[in-house]
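What follows is a set of notes on a single structure, which appears directly below.
Complex shown without one protein chain; remaining protein chains in place.
Coming up: chain A.
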Amino acid sequence: MNIKVKFSVVLLLITLCGTSCNKYLSLEPQDGIIRQNFWKTKEQLKAAVNGCYASLLADPLVENLFLWGELRGDMLSAGTGVRNNELNVINVNITSTNTITDWSVIYKTINNCNTVIDFGPDVLKSDNTLTQSVLNGYLGEAYALRALMYFYLARSFGDVPLKLKSTTSDDDNLQIAKSTQQQVFAQIVADLKQAEQFAVTTYGDRNNDKGRITRYTVNAILADVYLWLNDYDNCIKACDYIINSNQFTLVPGDSNWFSTVFFQGNSVESIFEVQFNQIKTNPFYNMLAIPSKRFKAALKVGPELYTIDNLDITNIDIRGDGASVKFNDGSIYKYQGINSGSTRTSATSFAHWFVYRYSDILLMKAEALNQQGNGQGALDIIQTIRLRANALPGSERILQPSDKSGITDYLLDERAREFAFEGKRWYDLLRNARRDNYARLDLLLNVVATTAAAENQQAAIVKLRDTRSHYFPIYLYELQTNKALVQNPFYQ
């Protein structure tokens, strides 16, 4: 080998060594940002928290909340575009292959919140302009949002896996077994208590106050959770915190009421709304507005729920015709209407998803009062809600304050009128049915007797007598990927 060759070999080696340090051998992505470079400034923290809210807009999260809350209630009837999976839920014919039971989109939001909770505190070290109280505010939002998501899961599925750490590396254990509904509720309460300490009372402007978690939102969720846990003292305490803050009031029931509360949104009676917008419209246009709509209002909603004044047909419950529904064609109008006459187009279908409104707080308090034996207090609140809405005499019930069961029925009807199609009906029925060891199971059985298809009716009733059927099965895909999960007993 001559010197020339030796020289070439040395040159090659040098070249190789030199280039090996170059970027193209680096493992970091060229077109993204990795965690180690992210949690550095308070702006990044803010972006991450906004991401949690943005994930609420992701399909099919709100669609799922609507379906979970309404399909098994008695306010919907199937339209021509209804899907098989939806009919199966209405007929209590639910199997683990039913895509409606896919909870993955909820856990995505939970993971976003977990990420903020895990890495948010680190920002304090790298950004001196971030104060502890601002950080706490962000953490409070994440805790509350996570609690809200688990609250939906625990009410829909019963026992669910509690994932409280973010999924950030391949070493994470994703094979998590279910926690019991009790454990999940305990975690929800703990998260909310934490959030209550951290969350702010205002962000300084209306849209942020209604679109982000405030201390009032936290208390609204807490009141709802306590009502589920039959902890009436704490429920009333949480409601009173909101009532006594004087930050909220019922929007007057005049001709602008519908437009103010539902078309414009973020009204003074709103507590928390998922903010759809021009860029991300809600799922309801294709669901409820087009000719081949998936759902219409149940027939009984007009004549039996809101009723009609036959002597003066212009005298209406403001929540009924032209607000929640259109009586003439039975379409669900709450997410379509601009006012009683004009409707949104598909491009402007961005009515918010109303998670909590002030009237909800009042009626939750009424439910707690009634359970404590203060029937008169409950009736007074119902009367307040009815007066605002110009509820018709046909839907009024004359009840003795001691008639606890009667007031429960009245409250449920009033909630149905007030929160029609806001994804609350099934949870309202189930919450009241399961109280005192399912003393009011009849509430659920009566529903399915009218909603299930005639040839499924008997089996549906018998299935609902088994209280384990009140919770969804775990979706098949989750069972296949997470071997630690066990199918809910009713569906085994």
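Convention: contacts are C-beta pairs under 8 Å (C-beta built on N, C-alpha and C of every residue); 3 or more make two chains touch, one makes a residue touch a chain; residues count from 1.
Quick note on the criterion: contacts and distances are computed from a predicted model.
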UniProt protein name of the chain not shown, from "FAS1 domain-containing protein", "Phosphate transport system permease protein", "Proteasome subunit alpha" or "NADH-quinone oxidoreductase subunit N": "FAS1 domain-containing protein"
Option from A:N234, A:Q457 or A:N482 whose C-beta touches the chain left out: A:Q457
Of A:N173, A:N328 or A:Q480, the residue in touch with the unshown chain: A:N328
Options A:Q247, A:T467 or A:N482, residue touching the unrepresented chain: A:T467
On chain A, residues whose C-beta touches the chain left out of the figure: 80, 88, 93-95, 97-98, 299, 302-303, 308, 313, 321, 327-329, 449-450, 453-459, 461-463, 465-469, 490, 492
